[in-house]
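All protein chains of the complex are present and in place, except for one that has been dropped.
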Amino acid sequence: MTALRALVRKELASLFGAPTAYLALSMVALVTALIFFDHLRLYNQILFVYDSATMGGFASDTVPDYVNLWDSVFFPVMETLGLTLIGVVPLVTMRVFAEERARGTDELLFTTRLTPGQIVLAKFAAAYLFVTLMMAVSFLYPATAIEQGGLGLEHLAAVFLGLTLHGIGLASIGLLCSAFTSSQLVAAVSAWAVAFLLWDLSWASGFVGDRIAALLEALSIQPRYSSFAGGVVSLANVIYFAGIALVSLAAARFSFDLRRVSG
Amino acid sequence: MRELALVGVIALAFGLGSYHATRELTAFAVLNLAAGTLAFAAAAGLALRRLRFAAGSHSRRVLLRGLLGVAGALALALALERAAAWSGLRGDLTFERSFELAPATRKALAELPGELTATLYHDRFDPRARNTRLLLASLAEAGRVKVRERQLSDSPEALDRFGIAGSNTVVLELGSRFETVDRPLEATLYEALYRLRSRSNGVIGVLRGEGEGDVSSEAELGFSGLAAALATEGYQVRSLVTASLAEIPADVDAVLLLGPRRALLPESVAMLEGYLERGGRLLALLEPGAQSGIEALLDGWGIQAPDGVIVDPASGASGDGALGIDPIAYNYESHPLSRGLNPDRMTFFAGARPLVLHNAGPADSVRRVVLASPHSWVTQDLSVLSRRRGALMPDGAAQDYHTIAAAGRYPRAAGDARIVVIGDSDFASNRYLRSLYNLDLAMNAVHWVVERESEITLRPKLRTPKQFPLPIQNTLRTFHGVGLLVPELLLLGGGLVWLRRRQA
Partner (left out) sequence: MTGAAARTEPGGAVQHGRGVAVEAHGLTRRFGPQVALDALTLRIAPGESFALLGANGAGKTTFIRLVTGYLLPSAGSVTVDGVSPALRPSEVHARLGFVMETSRLYPELRVRGFLRFMGGARGLGGAALTRAVDAALARFHLEPVAPRLIGNLSKGFQQRVSLAQAFLTDPPLVIVDEPTGGLDPVQRGEVQALLSSLRGEHTLLLCTHDLDEARMLATRVGVLNAGRLVAEGEASEVLGREDALALFGTVAVPAR
C-alpha cells in the first residue's frame, strides 16, 4: 500500500505539475459554462415568447411538453459535453503510459516493489481522480444556477454522475490505448477511434439481426449516458461504465505481460 | 507490422465513415473495409510470429494468465451488468419522480389480460423520444410489456393503421385492440391502459335540469374532462333529466349532482330520498351561494351544508390576489376515500362551502374527509366570491378545520346507502380537474360511493418536466461570478505553475 500510495501521489504531482492539466480543466469548465448559459438564455426567451403569446402559458398548459429545463437545457449540454470529453480526455491520458515507455522510466518503475497490477491501478486511480475533479469544477456553475432557481439538485446530481462515469469510461479507454504504445499521438488517436466507435454502435444495426442490433445498442455509450441526463440512475448503466474500467484495467495489466514476452 | 496496422486503421476508419455518412455499402466502403481488415490481420499475424519466436515456457504461462485475466474481467463485467439489468434497480432523481410509476399505473399493468406491446414511433432525431423511451422502459419493468421502436419513415402502414399524426407517438396493442397516444406521458398512457382493459365499473347517472354542470361541455367550467375520466375508469356516464324521471333507474350505480344553480324541485328531492332509502349512492358537489335544494335532505342524513364561504388564509392569495377564498387543502382524515392523500398531495377548491356533520341514525357513520387548515373561518358574505376580494375576519369568528368534503355510510334494509358531499363543484371542472390531486379526489369519491374501493388509487400526473424559468438576472450574475471566473482562475493557476517550473 505504501508503494501504491507513493505512485498515486507521484502521478497526481506529475499531472498537476504540468500546465496542460490546468488547460484541460479550464477548457472543459469554460465550454460547460458557455453552452449551459447559451441554452439557458434561449430557453428563457422561448418561455417568454409562449408566455406573452398565450397570456398565462404555464397555467393554461399551452407550453409544449418538450420546452422544459431538462430537454431544452440539460440534454443538449450533456450531449455536447459527452462529445467534448471524447476529445479532451484522451489528450490527458495519452501520456500516462506512453510517455513512461518512451522515456524508459517504465523500466525503472518495474524494478521497484510495485507490481504491474499496482502500477496500472495507481495510474488509473490518479486519472479517475483528475476526471472527477474536472467534472466537479465544470458543474460549479450549473449547480449554482439550478440551486438559485430553487429547483433542487437531485436531477443535476444524476447528470453529474453520468458525465463523471462517462469521463471515467473514456479515461479507461485512453489509458488502455496508452498502455500499448510508446507514442502519445498513437495513444490519443486510437483512444479517439475506440471512443467514437463505441459512442453509438447503432450504425451497424442496418445489416445485422434484431438480437445483435440490441446487443450493439447495449454496448453503446450514448444511450447509457443519456439516461443519466433524464434523471434516472440505473445500476445497470453504472456497472456498464465500471465494466469498461475493469476490462481496460485488466487489458492494460496484460500489456505489461505482452511487453515482457515480445520486447 | 506497424505500417500494416496504420494502413488498417486508416482504411477501416474511411470505410466505416463512408457507411455511417451514407448508410450504404458502396464499393468505396467495401474496398476500404476489406483492405483494412486484411491489413490488420496481416499485422496481427506478424505480431504473433514475433511472439512465437520470443516465447519460452515462462512466456506462455505469463501470457495465458494475462489473457485469462482480461477474459475474466470481461465475463465479470458482463455478468454484473446483466444481473443489474435484470434486477431493474434504479433511482429516479427527477423533480417530479417522472419515471417512478404511480400505483394506478402499476395496478393497470398488473391487471392486463395479456401481454401488451408498446411501440414508439418517432423521427430519427426527435429529442422527445429520449424521455418516452425511459418511460416505456419503466412500463416494461413493471409489467408484461414488450417495448419496440420504429422510425416513422420505415412504417408507412402503421401510420395509416393506427392513425399516427406525428413523431413521438406510442401505440399500445393488446391482442387485436389498440390505443394511440400522441402525447406519451405516464398519465396519458395510464388512461390508454384503462381503455384497453375495457372493464365496466358501473353506470353514473348525472342529474340535469337545474343548471347543473354539463358533462358534455368542453368549456373551462364544463365537466367533459370528468366524464372522460369516468369513462377511462370504466364508468358509463348517463344524463338523468330530473324533471322527466319518476325514479332513479335501477341500473344506475350512483347519482352525481354537479353544482346545480337552481334548487331541485321537491319531487326530485323526494325521488332522491327514496333512492337513498333503498340503498342508493349519491355524490353531491355543491357550490357556495347556490341553493341546491337538497340541503334539508342532506341534513337528514347527517350532513349540513350551511351557505357560506370558507376563507383559509393558509392557502395564500389566488392568482387575482383574493386571499384565502380558494382553499388549498392539505389536511385529510383517515378514510378509504382519501387513501394516499397527505399534506404533500394537496387539493384545490375554487370557493368552498363548509359542511357540518352530526349524528344521523345510530348505525350510520358520517365522517369528515377533506379539511381546510386550522386557520380557516367561514364568512356569510357571499360577495367575496363575485368581488374576488379577500374578506376581513369578523370578531368572534371560529377558526377551525372546516370541513370541505364528507362521506357517510348508512346501513339500510335494502342495502348500504352512501353519500359523499363536497362543498365545491368547480374543483372537478375542466379548468381545475387536472390541478394538484383534484382528479384523484373526484375519482376516488366515485369509486368509494359505488363501493369499488379496490379502484381507489393515486393517478399519474399530467405535469411535464419543470418549465419554470430561472431568472435571467441571477443567471447572468452567476455566469460571470462562477461560470467564467472558475476557468479564468484555472488558467491563471496553470500559467503560474508553468512559470515556476521554468525558474525552478
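Each chain gets a letter, A and B, in the order it is written, and its residues are counted from 1.
Here, a contact is a pair of C-beta atoms (placed from the backbone, for glycine too) under 8 Å apart; a residue touches a chain by one contact, two chains touch by 3 or more.
All values derive from a computational prediction rather than experimental measurement.
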| item | value |
| --- | --- |
| Candidates B:37, B:59, B:365 or B:399 - the one touching the absent chain | B:59 |
| In subunit A, positions touching the absent partner | 2-3, 5-7, 9-10, 13-14, 17-18, 103-105, 107-115, 260-263 |
| Absent-chain interface as seen on subunit B, which is shown | 49-50, 53-56, 58-59, 62, 501, 504 |
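Basically, only the chains that are shown with their structure count from here on.
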| item | value |
| --- | --- |
| Rounded Å distance between subunit A and subunit B, as computed from the means of their C-alpha atoms | 33 |
| Partner subunit A, residues of subunit B touching it in the complex | 9, 13, 16, 19-20, 23, 25, 47, 50-51, 54-55, 59, 62-63, 65-67, 69-70, 72-74, 76-78, 80-81, 84-85, 87, 89-95, 98-99, 127-128, 130-131, 134, 183, 185, 319, 434, 462, 464-472, 474-475, 478-479, 482-484, 486-488, 490-491, 493-495, 497-498, 501 |
| In the complex, subunit A residues that touch subunit B | 16-23, 25-27, 29-30, 33-34, 36-37, 40-41, 43-44, 47-48, 58-59, 61, 63, 65-71, 75, 137, 140-141, 144-146, 148-149, 151-152, 154-155, 157-158, 189-190, 193, 197, 203, 206-207, 226-227, 229-236, 238-240, 242-244, 246-247, 249-251, 253-254, 256-258, 260-263 |
